[in-house]
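Apart from one protein chain that is not included, each protein chain of the complex appears where it belongs.
And now, chain A:
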Amino acid sequence: MPISDPDKLISKADKLTKLSLTRWSADWRNATLLYEEAANLFRVAKNNEKAKEAFEKASKGQEMLSSYFLNEKIRPWDAAKHMESAAALAKELGYWNEVTDFYRRASELYMECGRPQPASDALAKGARALEDDMPEAAVQLYNDASAILEEDGKEQMAFDLYRAATSVYIKLEKYSDAASSLLQLGLAADKCNATNSQCKAYLGAIIIYLYAHDFKQAEKCYNDCSQVDAFLRSDQNRCASKLLSAYTEGDIEEIKRVVQSSTVSNLDHVVIKLARKLPTGDVSALKTDAGKEEEEPLDENDLT
């Protein structure tokens, strides 16, 4: 194309696509080519607004092509790629809603191609882009992405996603959600026999519960996890039991010592930060609670 002015390209492409009396069916193929070129030129010229529009139109063009020519399997792929570029540009421009929409659309297109891997990748990219500004949406995207991977049976790839979701939850201070996502990580790791990641995930969950000052929950979690063989035999188990016993005794020094140990230092960064801040609140209160519980059964025995 000798015409180098992207605006002209866009107008030409628009003319090709607009239906009128003389034109009964839109010539999407050429139009899409023109849109792509225009979008690239816009990107080079750093005219993000126009570039984004151009990418949108190009992607729509690809979609139309795919609906007309059903045997062309490559088309949704190109459409998805354009969607992704449009989404990236939207991120630069700061249109967060559009970012989510574009990335979701891109992932749907990838699924149409029958490629779940790039679909979840697209969602993950979207989530990463939104982490700072719209964390809830980001975490939603992360969860969707991990769901896609789990369906496909590729849990290995989901580890990173779970970890990222956990860190976002912790930033949002939703500790129970964070712990639950770590437990999901543990579940995924169990399926792949990734024992180290699994044990680390469980230990992280226990630490998060302790940080949230939810000792009962932490104990429950510990008991649940002890059911798992791999966890039972691991270093992390010993560390967790030490931590919990230190908590029941109210021994702050012991807690600090356990936290400084290398087992905890091998966990995720966010979890380490939480652990270093342990013990939160009143550890002695937990001790008295535990003491009181012991007394009650005795009373019952006395009565009977």
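Going forward, a contact is a pair of C-beta atoms (placed from the backbone, for glycine too) under 8 Å apart; a residue touches a chain by one contact, two chains touch by 3 or more; residues count from 1.
To be clear about the criterion, contacts and distances are computed from a predicted model.
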- Item | From "t-SNARE coiled-coil homology domain-containing protein", "ATP synthase subunit a", "U6 snRNA-associated Sm-like protein LSm3" or "Prolactin", the hidden chain's UniProt protein name | "t-SNARE coiled-coil homology domain-containing protein"
- Considering the whole complex, which of A:109, A:157 or A:210 touches the chain not shown? A:157
- Hey, which of A:194, A:243, A:259 or A:275 is the one touching the hidden chain? A:194
- Message: By the contact criterion defined above, which parts of chain A meet the unshown chain? Give residue numbers in ascending order.
- Response: 154, 156-157, 192-197, 262-263, 266
